[in-house]
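Of the protein chains in this complex, all but one are displayed in their positions.
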Amino acid sequence: MSWTPDEMAARAALDIPNGAYVNLGIGMPERVADFVPEGRTFVYHSENGLLGMGPEPAETERDPDLINAGKKPVSLNPGASFFHHADSFAMIRGGHIDYCVLGAMQVAQNGDLANWSTGAEDAIPAVGGAMDLVAGVKTIYIVTRHTTKDGEPKLVETCTYPLTGLGVVKRIYTDLAVVAVLENGFKLVETAPGVAADEVRKKTAAPLA
Amino acid sequence: MSWTPDEMAARAALDIPNGAYVNLGIGMPERVADFVPEGRTFVYHSENGLLGMGPEPAETERDPDLINAGKKPVSLNPGASFFHHADSFAMIRGGHIDYCVLGAMQVAQNGDLANWSTGAEDAIPAVGGAMDLVAGVKTIYIVTRHTTKDGEPKLVETCTYPLTGLGVVKRIYTDLAVVAVLENGFKLVETAPGVAADEVRKKTAAPLA
Amino acid sequence: MIDKTLASVADAVADTEDGATVAVAGFGAAGSPVELLHALIEQGAKKLTVINNNAGNGKVGLASLIASGRVAKMICSFPRSAGSVVFPDLYRAGKIDLEVVPQGTLAERLRAAGAGIPAFYTPTSVGTPLADGKETRDFDGKTYVMEPWLRADIALIKADVADTHGNLIYNMTARNFAPIMCMAATTTIVQAREIVDPGSINPETVVTPGIFVDRVIHVPNPEHEDDLLRAARSYP
Partner (left out) sequence: MIDKTLASVADAVADTEDGATVAVAGFGAAGSPVELLHALIEQGAKKLTVINNNAGNGKVGLASLIASGRVAKMICSFPRSAGSVVFPDLYRAGKIDLEVVPQGTLAERLRAAGAGIPAFYTPTSVGTPLADGKETRDFDGKTYVMEPWLRADIALIKADVADTHGNLIYNMTARNFAPIMCMAATTTIVQAREIVDPGSINPETVVTPGIFVDRVIHVPNPEHEDDLLRAARSYP
């Protein structure tokens, strides 16, 4: 039985310590905030100038000027602060944010990440803050399905899509397994209940120790 | 009759327009604030993180945390703001401050300024914000006696003291004259009442057009 | 006496020249200076280069300026967004140029322009297509890309409260790029929901000091781009 997206997010959350400053990418990574382990508090950073971001508020409590990097309405946790974009990315680039959880198109065995462009001819390039996050945040975690919708492996020897950053990924949380990226390549940390290590290896296009 | 320090400061103030953002160096330049022409308002910047600096307050009104770059107690004018040192020098380096009035040891005919060190062997080097101010502020005015205490000219062909900045000075207000620094050298703009142009030339160690 | 207020948004943008570089504040709909953007459409300047994190939403504000054909080039980090149709169509038709800049590099280049720093080194984008053709350099064994400052001729800013000296405060995440765009532009134009006398804003809590602001216009009930989008409004 593979992990659901919620279970993947919960598993990633387990590896983040109390008091961490955390940036969550748009989509599946956002679910990490719903599975903070008992007794821990994370402080969420949003690229658009907010620390101490809280959950989506009720419809009546929303302010269109209080949004996250995904442009969705959010709330404030106690201890929040606002700041401008240069200060926000100083936090990112300067290594002050402890963890960033992102999605991925491909992760290579050396930690290279591709998650911003398929490189398609007619695609309109759009990178946002992804390259800053992977270059600056201390620890980069990836939450992603192990393969694409077409069954292609996302954990590969070398990325074929345009890169977001070089050697930046530390761990990958997929529906099948938790995979660490070490000096010498991928290492299987844990499999989902009922998923055999062999299945994970078959669906990984690079050696998996 | 040569100008007094107050008259020199007042003459410099005449050349600063209404609404200007102004930084005044420690010492004689500070007196400019006492001679703002009728109908004009200047906004004073202090390097240590203050815009809208007001005059020295009464003894009982002082706060040791409200000081200027010369570490003297000051007050706040309406519209004041506090900011940190990097923002303060962004204002300077980024060309946002309109006028800076400084003292000088030597000014060369090409606008080079020496005002931070005599280069003496045993001197303890100390530059403060002088090099930032001359490199960044739009217009640099100098208020200084025309000669040293020993009668040596301060307006020279080439500075012999260590430089503060290259080609930065626009005008010099001395006890004897107002001298502009143009593309081709010094130009006499005005003499103090009763001071002959020849006397000014005699006390200037460079051609004075 | 110092008074940077002008009577109208039309007056404030009247001298915008063809070919100008315009920094437009806002991240998505938050902080978007809708009234100033619409005034710029009326004003008619052409061949503009526009700096904004995105490339407009729906058919109002920045999207409307782009749709009017006045923008020759966008400099932004993320030109796609949910309600954005105007830019993609023009871009695919080859009618508008695009310089994609990582969001943090965009912010830092604007701040550098405001701070008199012509270039700096950043780890962001090293080894990616966005570093192609750019100078790199190693410091302490790590590779960085050199990035130049990004200066603007004018900045269009939405503030919550301004005083007549141009001191500004913003509303929550509507702050985003505004303070650094105020720094980066030769002429900074601000629409403010409320204008107060100097001294009314606590000096400790001023976000943008007035030295970075040139013109202030009172727009007491600003349209929020978010409301316009939900109402599917278009401009003109």
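In order of appearance the chains are A, B and C, and numbering begins at 1 in each one.
Note that in this section a residue touches a chain if its C-beta (ideal position, glycine included) is under 8 Å from a C-beta of that chain, and two chains touch if they have at least 3 such contacts.
This is a predicted model, so every value here is computed, not measured.
In terms of the touch definition stated at the top, the absent chain reaches A, B, C within the entire complex. Checked against the full complex, the one of A:Ile16, A:Ala33, A:Leu51 or A:Cys100 touching the unshown chain is A:Leu51.
Of the options C:Thr122, C:Thr164, C:Thr188 or C:Thr208, the residue whose C-beta touches the omitted chain is C:Thr122.
Annotation: of A:Pro55, A:Gly94 or A:Gly167, A:Gly94 touches the absent chain (contact as defined above). Within the complete assembly, residues 46-50, 63-67, 71, 82-86, 88-89, 92-93, 112, 117, 122, 124-132, 135-136, 162-166 of chain B touch the chain that is not shown. Summarising the interface, chain A meets the missing chain with residues 18-19, 21, 39, 41, 43, 45, 51-52, 76-83, 86-87, 89-97, 135-136. One chain is missing from the display, and on chain C it is touched by residues 108, 112, 115-123, 137, 139-140, 142, 144, 148, 169-170, 172, 202-205, 207.
FYI, only the chains that are shown with their structure count from here on.
Common partners of chain A and chain C, by the touch rule above, are absent. With centres computed as the average of Cα coordinates, no chain lies farther from chain A than B. When every chain is represented by the mean of its C-alpha atoms, the one lying closest to the mean of all protein C-alpha atoms is C. The distance from the centre of chain B to the centre of chain C, with each centre set as the mean of the Cα atoms, comes to 35 Å. Touching two or more other chains at once are residues 111 of chain C. Shared contact sites, meaning residues of chain B that touch two or more other chains, are absent.
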